[in-house]
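Some chains have been omitted; the remaining ones sit where they do in the full complex.
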Amino acid sequence: MQPPKSVKDLARKTQQDITFDVPVSGHNFESDMDLQEFIKYFSNTGFQATNIGLAIKEIEKMKNSKIFFGCTSNIISSGLRDIIKYLIKNKFIHVFCTTGGGIEEDIIKTFNPTFLASFNIKGSHLRDSGYNRIGNLVIPNENYEIFEKWLVSLVDEITEGYSPENPLILTPSKLIKIFGEKINHQDSILYWASKNGINIYCPGITDGSIGDILTFHPKRECLKLDVIEDIYNLNREAFFQKSTGAIILGCGIIKHQILNANLFRNGLDFCVLVNTAEEYNGSDAGASIEEAISWGKVVPDNTAVKIFGDATIIFPILVAGSFYKQNK
Amino acid sequence: MQPPKSVKDLARKTQQDITFDVPVSGHNFESDMDLQEFIKYFSNTGFQATNIGLAIKEIEKMKNSKIFFGCTSNIISSGLRDIIKYLIKNKFIHVFCTTGGGIEEDIIKTFNPTFLASFNIKGSHLRDSGYNRIGNLVIPNENYEIFEKWLVSLVDEITEGYSPENPLILTPSKLIKIFGEKINHQDSILYWASKNGINIYCPGITDGSIGDILTFHPKRECLKLDVIEDIYNLNREAFFQKSTGAIILGCGIIKHQILNANLFRNGLDFCVLVNTAEEYNGSDAGASIEEAISWGKVVPDNTAVKIFGDATIIFPILVAGSFYKQNK
């Protein structure tokens, strides 16, 4: 074997049937940029910045679709709750899936705020001081105590006249609708969802403070939350729809449910995922769009986008470049 | 300011109140090693290998504790199902939490296998060929069809005599117990759990094929699955226990539920987490043990261990070095 004589010889080019013609380029800070121009520059920057651009296009394509929106509890703990409230208030999204923590934190924030803290505070110190940490945020115990009073009395009210032998049978989404009607606070996602007829699905509604409170509630056995009717309701949200899209921040049950419901129409037409999970461990959390296609959760010919990264940075950019821009 | 004169000057040592005395060392491949010796070597290797050693010690400390075991659906898809079956058959673990997919795949595997494939197969190709991908595994559509028949007939059977007005009210854990009784297959986790009186909790039981099938079932409205009673039951598993431990593979609702239940006794005494999630996005998935302490989910003075990595590699080593070793 002869070694190569020049770098040129190291290359091999036997055909030329792919071409690429959009040059990579970045933000021009020597010019004046407004917010929309700033956002536009991401498209040609490469890597996940390019995915920002592609996701904004994908959301624009959802214009006439029913949009399923999902997020985990930490997203509601963060300031993104305010953005989701904006989307629901303006009916930009049409079905909402979250976790038990997502429901309870939306309600609790109508009583008292969650606070900025730091990732590096000793757990026992916080415990002794009455704070519960979520990443670099903290929630005072007091907030949960106010919530307990509120929920205990609400459960008393709705179970009036029911008994363990003749229990009130609701579903998580029906209970959440009741929550939304009681809240009366314009910052609340549940408030606007109930006002705007947007259903909120949450099979894990008891996984958190709501479950803790119900565990102690004397009328616990007078209330049943049925998850079968709710999965039927969620799946029906996808049936018959001409076009569906999904925007999902985070993973777990909220991601799986939305994609699974869209099996019933042979897959989402449009899909934007924002999360930090990888596919190498086989979890649905990090499952790629290609994996979703094999299940019929996303249509084969799609322009779906997964952006890797923390939604607290990415989602405000997506909304600014799509819903907000269109709304002005 | 004077620049330093030697590397020595760069160091600063004003006190000496911490000392470390275990030298780092690695596997000695020049000696003969049996399995247990091989495993021992991880302890002094550093990084996550050292966490393997610490987790084995933590599991040993759980000897007289009630052990809560949790895993996500992909773990049951993988060969780890066989190890979990071993743990449940031998009553080494005492409460089990999983997701809807975890339940259905344990059952489906009693009919037909899941197969090894690859991470890199085009989704549309698999879709057209009737395979559903989970990481580098695939499940044929046929398996789901057999499962559908089985479940449809089981639901027919149990709802005999019930009506939408007078529905059968179960909880997910009760339904799973019925599944376990019907299975009659010694490879099944559900089979052994039901035989050994080990409760399986799964609030998201309808998030997957079980939910799909119930959505179509004509007697759908005759069956209710209540998640309130189950969260009470799960939380009660922690009450009054002298000592509790948890071993959790993966994140999401299965991790949160187990830790949250242990709030009821001011925290787990022992805890081993195996997952690939990071804390920087504030999700419970990647929440550190320190964060769990702030909530009272883990006792402040603990030796809890989180191992970062894919459980398919890590968990067999943990079991070999703990339950398997003790069982011999």
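First chain written, first letter: the chains are A and B, and each begins at residue 1.
Note that in this section a contact is a pair of C-beta atoms (placed from the backbone, for glycine too) under 8 Å apart; a residue touches a chain by one contact, two chains touch by 3 or more.
Being a predicted model, the structure only gives us computed values, none of them experimental.
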Subunit number of the complete homomer, 2 shown here: 4
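FYI, only the chains that are shown with their structure count from here on.
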Cα superposition of chain A on its sequence copy chain B - rotation in ° rounded to nearest 5: 180
Centroid spacing, where centroids are CA-atom means, of chain A and chain B in whole angstrom: 24
Chain B-touching residues of chain A, taken from the complex the two chains share: 72-74, 77-78, 99, 101, 119, 121-124, 126-127, 131-138, 167, 169, 172, 203-208, 211-212, 214-215, 220-221, 223-232, 235-236, 250-253, 256-257, 260, 263-264, 276-285, 287, 289-296, 298, 300, 310-312
